[in-house]
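Here the complex is missing a single protein chain, while all its other protein chains stay put.
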Amino acid sequence: MSEVIRYQGIPFVARFRLSAGELMERFYQSLKAKKLTALKCNCGYTVFPPRIRCPKCYARLTEENLVELSGKGQILSFTKVYFKLDGKGNFVDLDEPQVLASIKLDQSDSIFFAKVCGEPKDGAKVEVVWREETKGEFSDILCFKVVE
Amino acid sequence: MRVAIIGYSQTKFEYDVEMTREEMVFKTAKDAIESAGLTREDIGTVISASTDFLDGRTISNCMLIGATGAYLKDETKAEEDGMYAVLYACQRILAGIHDVALVVAHTHSWIFNPHQVSVYMLDPLFDRQNDLLNDITLAALQAKAYMKRSNATEDDLALVSVKNLKNASNNPYALRKMPDATIEDVLNSKIYADPIRELMVAPPCDGAAAVVVASEDFAKKYCENPVWIEGIGNSCDAYLRDRDLSRLVSLEIASRKAYDMAGISDPYREIDVFEVTERFSHQELMIHEGLGICGDGRGANFIRMGITEFYGDCPVNPSGGALSGDAICATGLVRLIEVAKQIVGEAENQIDGVQRGLAHAQWGLCAQKNLVFILGGDYEA
Amino acid sequence: MGLIKEKFKKTMQIESDWSVGSYKWKAPKGYLDEYVKYLKKRKILGTLCRSCGKIYVPPREFCPRCFEKIDQKVFVSDHGRLVAYLVSPPLRKGKVIIAGMDVVAAGILKEGEQIILGMVRFEGASSVLTLPLINVKPEDVRIGMRVKAVWAEETKGALSDLVGVEPAEDVKF
Partner (left out) sequence: MRRNVAIIGCGQSKHGRRTDVSQCEMVAEAVWAAIEDAEISPEDIDAFAVGNMQGFGGIAQPDLVFTDFIAATGKPVQRVATGGTVGGSVAHLGYYEVASGMYDIVLAVSWEKHSDSAEPGATTGLLHVAFANLSYMMKMGMDMRSFAIMGLAGAAAGVSAYQAAQYMARSGCKIEHYDMVAAKARRNAAKNKYAHLKWPGCTADDIAKTEMIIWPMRFGHVCPASDGASCVIYASEEAVKRLKVERPVAWVKGLAAYADEEADQGESYQGTGVVDYSDQIGCIISAMKAYERAGIKDPRKEIDMAEIYAPFPHQELMFSERLGFFEDGKAWIAVEEGVTEIDGDFPICPSGGVNATNAIGSSAMQRVVECALQIMGKAEEHQVPKDVRNAVAHGWGGQLQFNTVMVLGDSPKRK
């Protein structure tokens, strides 16, 4: 058995700047206005976030199909998360566990994986909590809070 | 026209193995060819299986041409589980262009944590920006969704780990073995995201596996004990956001196709052993339902009543499954090999009288893709 | 008219990073580490495959042609032939950016310097090594010319010990 020499990669981080496309650009602009938007297909399926093909009937979706969601939804399932990954492959324990839930937004058929603040129960109704000063980014959505 | 497995080899699953990936692949390929009683010259086509993100090398097969025995061979690389490479090898043989194919799959998880690679499988424009999301936390949401729809409890999840880690103690190739594992051991292991704890997650490791498949004529001429591939079913579900996480729809589709091809109407009775890829313990219960061997939402009954023990009516993962060691691209291929070993009578935890077995591989977050193989011995059906 | 490139609308960009430098790999012991050890003694190491006679330089642990492990170490000559070569234009500041670094401005390569890269096959080797071809003007370089290794004044067992190759007197028969 020949032994081996272990070596580390030279320091380099590959940076990506991914083009979002027109639909997602409009979606992020609507976040700035504290609005959640989705696309409602003629077949009835509402896909969130917006994209060019309906997941159910594959029809072409455009800005005409745009609908605004209420920001309310229901928890399908949730979990208490105790760790994070640091991007380099290491587990990092969280100071205190955060709640992650798969949420079905009202009027939308897609699942939204989002953080939940407060103690959720299964099937609990939730509502989006916006960052004070939104910038049109994913982090404008702080979390979802339990409504009742 | 049928295809048969006529040779195989697997390495001991370890973490940070004292071997380069090139040497491990070379040894595995060479052993598989020898186990088929052939030499490299007999091989027509070579299909390797590894991914660029896991190996840390774009074109992860280009510097392994020598190691996989693919020098001046009709070669390609499947960028997913090695069982998909066997499916492609069968297609190359059934197309009548090749007679003998070598499939070699490997992953060295020491190179870069596969759980970190799972983050790059998320949609970068949306989900990837939620830094809580990775394969483990998504699996936790899947487990909770399944437990809500079925009668499964956390104890049932722990029982799956207990069964597989006990089975693994007889398996020399397994990484993680716990001969006297208990539910408490599993429920006390480090929590990642409830209900998922460390002993409920398949531990990524370094490993490789290889098989030689051949056409019906070649196998009959040169192999005393071929293992016939009688059915194959493959299906891929939608992306996470537009999919029912509480069930494995693509497995339901894939297993039906495999059963139809193999002429199986009642899998529970007609299949003697199951080797499934359970990356998380709750998935083994979901897989029972996806394979249609138990009622909808009744997956937990099997584990509670010991039906899936290797001495039970419906043995699942006598080898210890993925929970005993997960070399990502090699894990599904190892399941195929374990079923072949059961059929030729060379398996650890050997079940007697195995004529037909089922091997299953999954790929993607929350088992988005599922592939099912039905293998049969040389009995006169 | 000239080159036409269709312009496409620029939409919002989302950032994502991939820490490639955090990966780690393994190399076989007794091969490249031996090679650099002998570079210190100004010798070029290779491995011989006994069944097909290939000599791989730097050394390789198995032969793809014969699908066998090889570990017989041999030395190859430090004289060889030039198989092919590349010639860079005189290097200018701001023109050559490698891994985000202006190598001329950083003084790694000299302003106005012309680099000749030679692909050299040392006598006995079945492999080609790509090394700088120094002490010669680009117009005097010929395919197949004899070259010999140029060593660092004070070798320290590193790849940089073998600085490059320079023209060697051609043996006429």
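Which chain is which? They are A, B and C, in the order written, and residues in each are numbered from 1.
We take it that a contact is a pair of C-beta atoms (placed from the backbone, for glycine too) under 8 Å apart; a residue touches a chain by one contact, two chains touch by 3 or more.
Predicted model only: the values in this text are computed from it and were never measured.
Put simply, the missing chain touches A, B, C once the whole complex is considered. Annotation for chain B: contacts to the undisplayed chain at residues 1, 20-22, 51-53, 56-59, 61-66, 70-80, 84, 87-88, 90-97, 117-118, 120-125, 232, 234-239, 242, 249-250, 253-254, 363-365, 368-369. Residues of chain A in touch with the missing chain: 5, 7-10, 12, 14-22, 24, 51-53, 55, 58, 60.
Although one chain is not shown, part of chain C still touches it, namely residues 1-6, 8-11, 13, 16, 18, 20, 23, 25, 27-28, 31-33, 36, 46, 54, 56-61, 63-65, 83-89, 96-100, 103, 108-109, 115, 117, 119, 121, 125-130, 132, 138, 143, 156-161.
The criterion applied here is as follows: only the chains that are shown with their structure count from here on.
Any chain that touches chain A and also touches chain B is listed here: C.
Relative to chain A, the chain whose mean Cα position lies farthest away is C. By number of C-beta pairs in contact, A-C leads when B-C and A-C are compared. The distance from the centre of chain A to the centre of chain C, each centre being the mean of the chain's C-alpha atoms, comes to 47 Å. Counting only residues that touch two or more partner chains, chain A has 2-4, 9, 16, 18, 20-21, 24, 87-89.
For chain C, residues that reach two or more other chains under the stated contact definition are 14, 16, 18, 20, 22-28, 61. Listed in rising order, the residues of chain B touching chain C in the complex are 19-23, 26, 30, 40, 56, 65-67, 69, 71, 108, 110-112, 120, 124-125, 128-129. Looking at the complex, you find that chain B touches chain A at residues 18-20, 23, 56, 112-113, 115-116, 119, 124-127, 129-134, 136-138, 140-145, 148, 191-196, 238, 240-243, 245-246. Looking at the complex, you find that chain C touches chain B at residues 14, 16, 18, 20, 22-28, 61-65, 67, 69.
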